[in-house]
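Sharing a structure with you now.
Only a single protein chain was left out; the remaining protein chains are all shown in position.
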Amino acid sequence: MTDSRDRQRKHTALLLLVAVGMFGFAFALVPLYNVFCELTGINGKTSGQAAVSVQTSPILEREVTIQFLAHVGRGMPWEFRPMESRLRVRLGEVNETRFYVRNHANQAVTGQAVPSVAPGLAARYLHKIECFCFTQQTLEAGEEMEMLVKFYMGVDLPADINTLSLSYALFPVTVAQTTGLEIDRDSSDITSAAHEEHSGS
Amino acid sequence: MIAHAENIPRGRHPLVQFIARWVLTTNHKEIGTLYLCLSFTLFMIAGAMAMLFRLELAQPGLQFVTANFYNQTVTLHGLIMVFGAVMPAFVGLANWMIPMMIGAPDMALPRLNNFSFWILPFAFFMLLSTLFMEGGAPNFGWTLYAPLSTTYGPPSTDFLIFGIHLMGISSVLGAINIIVTIFNLRAPGMTLMKMPLFVWTWLITAFLLIMVMPVLAGAVTMMLTDRHFGTSFFSAAGGGDPLLFQHVFWFFGHPEVYILILPGFGIASQIIPTFSRKKLFGYRSMVYATVSIAILSFIVWGHHMFATGMPLVAELFFMYATMLIAIPTGVKVFNWVATMWRGSLTFETPMLFALGFVVMFTIGGLSGLMLAIVPADFQYHDTFFVVAHLHYVLYPGAIFATMGAVYYWLPKWTGNMYNERLGKIHFWIAVVGLNVTFFPMHFVGLAGMPRRIVDYSLPFSDLNLVSSIGAGFLGLSQLLFLYIVVQTIRGGEKATDQVWEGAEGLEWTIPSPAPHHTFETPPHVE
Partner (left out) sequence: MTSITNRVQSFLILAVLWVFSQNASAQMFDMRRGVTDMSQRVQSLHHLIFGICVVVGAIVFIVMFYSIIAHRRSKHPEPAKFHESTAVEVVWTLIPTLILIGAAVPATMTLIDIEDNSDADLTVLITASQWKWHYQYVEAGIGFYSNLTTPLEQINNVDPKGEYYLLEVDNPLVLPTNLKVRFLTTSDDVIHSWWVPDFAVKQDAIPGFINEAWTRVNTPGVYRGQCTELCGMNHAFMPVVVEVRSEEDFLSWIDDQRLANELAGEAAVAARSRDWTMAELMPMGEDVFLTHCATCHQPDGMGQGIKYPALAGGVIPTGPVEAHLERVMNGLAETEMQAWAPQLSDLELAAVITYERNAWGNDTGDVVQPLTVYSAR
């Protein structure tokens, strides 16, 4: 009898361990997913790391078109647009383009650009040597700037890709990074409004 | 170890005694009953929500509810049906039947059993209370897609998250209990390959639960930290990715679909042989098919996400893997038909529900195969075709199976036979209601009606009206079911120990009604 009790206890403990392990696994899915994205090009996420600029392969004759797109996130008081809408580039050749930004707010605002490439598969072959998306950008009130992207296309880009789009979505940093304070501001804003709704009615 | 109802101190008020008995019980039969009662209550609540939104959808235009409230009912209908109606119903059946089927005196961990049940009422109280909160209940669909559920979710979302945590703990503990019971308390001679199929399917379901419920808990925890603690797992603005949520959710979600189906497979595999008076055909292949379905369920989650812009290779992989699942599922259907073949069939209510399950589950399974075909899925995805598919799978697979099981085992539980005539009427209303409700949804989906919309354009009007009328019948049939069950508990023709002449298994060797304690000395299985 005690034998079977022990066995039951062992089984229970083991199964609990599996359950706890699977809870951890859910969080392990986050880095796993990022690896998976990089391999398969889900969402066209590009590497957050600067590529080395040393040319190891020759520049090819083959040319592709790159379109540049800019997207201003909600609550971002910036003007943001590509200064060239597209470029024709040769594979392996280092090119650069600029994006124009201007802060229309009355105070300094920090933004973070998030890149995305279509087709997603091409993201692996777009090597950025310099990019404003590697760091956060802060603009003073009314300040304008031209932000640089320096990149080359990998020579092993699959043959069926001849046009790709590089899009940057620009988000305000404050909310994501200092949530505690910021949400407080927002919610106090909202709750006081809600409060007034009550007192008003 | 086992707390006896008789142990409760006497001399108190009868109501106190009654409450104490049910709150403190560690008896597997009583806990099974509690699970089944809770499940039916929640089934009626979630069903009432379905009645409400079918009423709204009967005609184009907004008549009864606001768009926001419609979304709330759609969300809660899904969540409660999955976590509140179907899963507790299966756990209730497992509690009642698994010890009786394997010749065990009780579940292996009776106090844990009590605990895992009593978590649930609180979890669902929390979930339902969101309806009365400012900002309303969660309104983003039971799939909880970020960022609609994170950044844009109503404040009540946090209650939903904690509710899911509680349900998850309950399910995991329940599953552990079932596995430990099956591994340790089988009667001498009851080898694994002699276990009834209901026990087998539950064993596999329990493993699935332990593997995936924690993943869901992880996903909603990430939602919680995204909402309040400054992380951005699912927000592009902070370097995260909304699609990650879908991957994590469906990694849980697809095995979850099989959690909702496998015990149903087990029930059909008990009922069909009984009323065919013939042994289950291909017992071994049934077990292997169940195991392979469970394993495959871990590598097909991507088929819920074909329209999210997956790379070609991933689409192909998930398409092929999904198509593979059709093979073991087909084997099961073929085995049931072969069990019936040249048997000696009668059609009492449990058999009718089991046959209804096989026929309509097959229809749902086949439309599932259609959904696996990626190019066609671009047209089906997120339309009413999917709604039709999932209800053809889940309604027969979970609800019909559970009701068949209740009719099948009710005489053993209560000692009384149910009213056969009413049972058959119940079945026919339900089967007609189900088909009238969900069959037209295939067509509105193909014609281009997206799911989860509160209002639709004119070409979809006629078929939606038909669906709503069918839903009314389906809803009413549940009241009849309640009446039949209550009537049987209160009395009726006495059941024999054997109950069904063709039935085999240990549960039929004990008296009807099953006494409070059974198999205190384990039986010997040849």
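Chains: A and B, in written order; residue numbering restarts at 1 for each.
To be clear about the criterion, a residue touches a chain if its C-beta (ideal position, glycine included) is under 8 Å from a C-beta of that chain, and two chains touch if they have at least 3 such contacts.
This one's a predicted model, so the numbers in the text were calculated from it and none came from an experiment.
One of B:G32, B:P154 or B:P196 touches the chain omitted from the figure, and that residue is B:P154.
Listed residues B:Q17, B:T41, B:N419 or B:N435: the one in touch with the omitted chain is B:N435.
If you put the hidden chain back, the residue from B:N184, B:S285 or B:N419 that touches it is B:S285. Among B:I295, B:L446 or B:V525, the one in contact with the hidden chain is B:L446. Touching the omitted chain from chain B are residues 60-63, 67-68, 71, 134-136, 139-141, 145, 147-148, 151-152, 154-155, 235-237, 241-243, 276-285, 307-309, 312, 315-316, 319-320, 323-324, 326-327, 330-331, 333-334, 337-347, 355, 358-359, 362-363, 366-367, 369-370, 373-376, 378-379, 381-383, 428, 432, 435-436, 439-440, 443, 446-448, 450-459, 462-463, 466. Within chain A, the residues in touch with the undisplayed chain are 43-45, 67, 69, 71-77, 85-86, 104-106, 114, 116-120, 160-163, 165, 167, 169, 171-172, 174-175, 186, 189-194, 196-197, 199-201.
Please note the rule applied: only the chains that are shown with their structure count from here on.
Between the CA-based centres of chain A and chain B the separation comes to 39 Å, rounded to the whole angstrom.
Contacts from chain A toward chain B in the complex involve residues 4, 7-8, 11-12, 15-16, 18-27, 29-30, 33, 37, 40-43, 45, 48, 73, 112, 114, 120-121, 169, 171-172, 175-180, 183, 194. Only residues 108-109, 134, 172, 175-176, 179-180, 183-184, 210-219, 221-222, 228-230, 232-233, 235-239, 241, 243-244, 247-248, 251, 309-311, 313-314 of chain B touch chain A when the two sit together in their complex.
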